[in-house]
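All protein chains but one are shown in place.
Chain naming follows the written order as A and B, and within any one chain the residues start at number 1.
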Amino acid sequence: MNTADMSTLLHELESLSFESMSGSDFLLTWNHSPDELRAVLTVSQALRRLRSDGISPRIFDSGLAVSLFRDNSTRTRFSFASAANLLGLAVQDLDEKKSQIAHGETVRETAVMISFLSEVIGIRDDMYIGHGHEYMVEVGESLTDAHEAGLLERRPSIVNLQCDRDHPTQAMADLQHLANEFGGLEKLRGKKIAMTWAYSPSYGKPLSVPQGVISLMTRFGMDVRLAYPEGYNLVPELEAQAGEFAQNAGGRFSVSNSMDEAFADADIVYPKSWAPFNVMQKRTDFLAAGDAGGLERLEQQALQENARHMDWECNADRMGTTNDALYMHCLPADISGVSCERGEVSVDVFEKHRVATYREAGYKPFIIAAMILLSKTPNAAGVLRKLAESAPQRVSSA
Amino acid sequence: MNTADMSTLLHELESLSFESMSGSDFLLTWNHSPDELRAVLTVSQALRRLRSDGISPRIFDSGLAVSLFRDNSTRTRFSFASAANLLGLAVQDLDEKKSQIAHGETVRETAVMISFLSEVIGIRDDMYIGHGHEYMVEVGESLTDAHEAGLLERRPSIVNLQCDRDHPTQAMADLQHLANEFGGLEKLRGKKIAMTWAYSPSYGKPLSVPQGVISLMTRFGMDVRLAYPEGYNLVPELEAQAGEFAQNAGGRFSVSNSMDEAFADADIVYPKSWAPFNVMQKRTDFLAAGDAGGLERLEQQALQENARHMDWECNADRMGTTNDALYMHCLPADISGVSCERGEVSVDVFEKHRVATYREAGYKPFIIAAMILLSKTPNAAGVLRKLAESAPQRVSSA
Partner (left out) sequence: MNTADMSTLLHELESLSFESMSGSDFLLTWNHSPDELRAVLTVSQALRRLRSDGISPRIFDSGLAVSLFRDNSTRTRFSFASAANLLGLAVQDLDEKKSQIAHGETVRETAVMISFLSEVIGIRDDMYIGHGHEYMVEVGESLTDAHEAGLLERRPSIVNLQCDRDHPTQAMADLQHLANEFGGLEKLRGKKIAMTWAYSPSYGKPLSVPQGVISLMTRFGMDVRLAYPEGYNLVPELEAQAGEFAQNAGGRFSVSNSMDEAFADADIVYPKSWAPFNVMQKRTDFLAAGDAGGLERLEQQALQENARHMDWECNADRMGTTNDALYMHCLPADISGVSCERGEVSVDVFEKHRVATYREAGYKPFIIAAMILLSKTPNAAGVLRKLAESAPQRVSSA
């Protein structure tokens, strides 16, 4: 629980430049300036502070928050619902056929039909590499067009709840977690974070978490070590971009094929399974073509390839080589001997860090709420100050 | 966006007689007097005006709005959810097995069980010709009985979100669109509207939209031209009734088998596919009997018959014969070359009118909210006046 007081947070917020977030979408962390990212963290903390003080930060008396998920996700669904509810919005789910990659008129029409009285659209579209982000951009353009044509009095803003490139609500919650654990954003500079692949007996896990982490942590001057077995690379442009970010921010970014190398002396470890970029590409093609046989063969091949790397497990021996590292995971983790025979992390390591991973997850509802708030008003500081002063109770007391 | 100011709208409302709508259901437009229909349009405009002025028209602090859909529908679901949310109600979906035609005790019991703390029930039941409307009536009678027996302190009102006879929220949104495009309800008198069948490579589309349109527009003195290929007639009684409505209102109603005839010199065109009445009857029988083979054969026959009428397409040539007609559609349209090879409308015509069809759809949430409001209070004008005067903010500002 963050202990910064409201007036400190509001002063910090007032010192930042983030006005252009109002009316726009949050799709990729690298579309946003460091000030804007800091604003998200600060508003998130302020909302949390208000709530822990019993104050309702409900700024909407009515309005819809649309969840458009092309993949099931209990955790993301609850985070989004919590954030929407905290601000006073009612969640309305859009059920789309999951196998469908919509384009053009279909996207345009659907985007408008769900937006007449909506304030925000949370989209999760991580299954189709090369399509998820484009889809969100297309929805966003449709909303802008409709707003400009006078069809939508207010343009709903989009929050990316996971795409094929980034997972900004996760990465930002991770950043908030790190800032709190290490005593502030500035303290992260130079800290060594091992973002590594780990073995899992499943396949097709999205790339957005590791991509989100390397893209964000490099910008805050961290020493980011990406490691994966040969062939398990992320989207090449995003690996390259992370290198540039590190250079610009005075940090480091390295890629290796050794979990041990990445862990050595690390301050933070983030071992997590994902499917190789080229597998995800083939999978997307098979899904688009509705080729069930192709998907089946691909899965078998991918699982066999995975099985060659069972030693990529985060265990006590490896943790022993770190600088008493903080273990991170976006959850749920594949825990050896618990959720599967062999997994991403040994049970002893996970148990030791379990509470910390839950704490990491707990930032997400507030991060999402902050993204919504910043997209709906240019004067977030003023809105929060008014709430803190009028202090409407969230729960009635006697 | 309508520009009528609140005081004009409230004066208009006060001049109308609609008290009997309070406590009753909205099932068919022809159950309601012209004054009552005008009240729906006026309240709808007033709610829209309040919202665009930043005022929350939330009249419920709590209460449920039940959605009982026997068919999937993203658009209707969102319209209903938006309307409910605007007034302060939480939507609760009732999941019923779609293939089930319930009667008697089952209907009665379910109706009460979902109504203890509910204010409104939105029902969509358009699949079973000869049953949808009856089902709504049966639910309504159950609610009345339960209310009179003291089981329900407040009787939820029913809003027909599409049945086998009428689609009143669509038809009323269409009427509002027409009134706004042509400068008022009075200006519609004598305007030629072509409600025509159009080709679609699907089958089983409900009859409720064309039936709703011919039943409503004739009552406002329009020159309604219904056209369809031989054999594609609507429910016969409803065609006959539209003729009577036209006669009573000093308008016209004609039926032909020629799209060209209907389009000639038309002020408005509404080309839309539907399944012939007799096909819908057979389909209902097969569905009730669970006869999958019969359904399959019927679909094949119907698609073959449809394919003989591919020339029933709204294209530039046909639009050229109209009086620069307004193109209408309830969406989603089957657009040739976009959503299918050959469809209801050519892409050039649709693109030209796309924004207008979206605008048409945008009235629906407010129409539904107006129907709800009018069913819950005999003094809608007073409620709206109080809202306009106390002006509760919908979104908090700094």
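In the analysis below, a contact is a pair of C-beta atoms (placed from the backbone, for glycine too) under 8 Å apart; a residue touches a chain by one contact, two chains touch by 3 or more.
All values derive from a computational prediction rather than experimental measurement.
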item	value
Touch with the omitted chain, as defined above, among B:Arg189, B:Arg342 or B:Arg385	B:Arg385
Touch criterion as defined above, residue of B:Gly104, B:Gly183, B:Gly250 or B:Gly293 at the omitted chain	B:Gly104
Residue of A:Leu9, A:Leu27, A:Val66 or A:Leu86 in touch with the missing chain, whole complex considered	A:Leu86
Touching residues on subunit B - with respect to the absent chain	58-64, 90, 92, 94-95, 104-106, 109-110, 112-114, 116-118, 146, 149-151, 153, 376-377, 379, 381-383, 385-387
Contacts of subunit A with the absent chain, listed as residue ranges	1, 51-52, 56, 58, 72, 74-75, 77-79, 81-82, 85-86, 88, 90-91, 331-332, 335, 338-339, 350, 354-355, 358-359, 361-362, 364-365, 392-398
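In this text, only the chains that are shown with their structure count from here on.
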item	value
Geometric centre distance via CA averages, subunit B-subunit A, whole Å	40
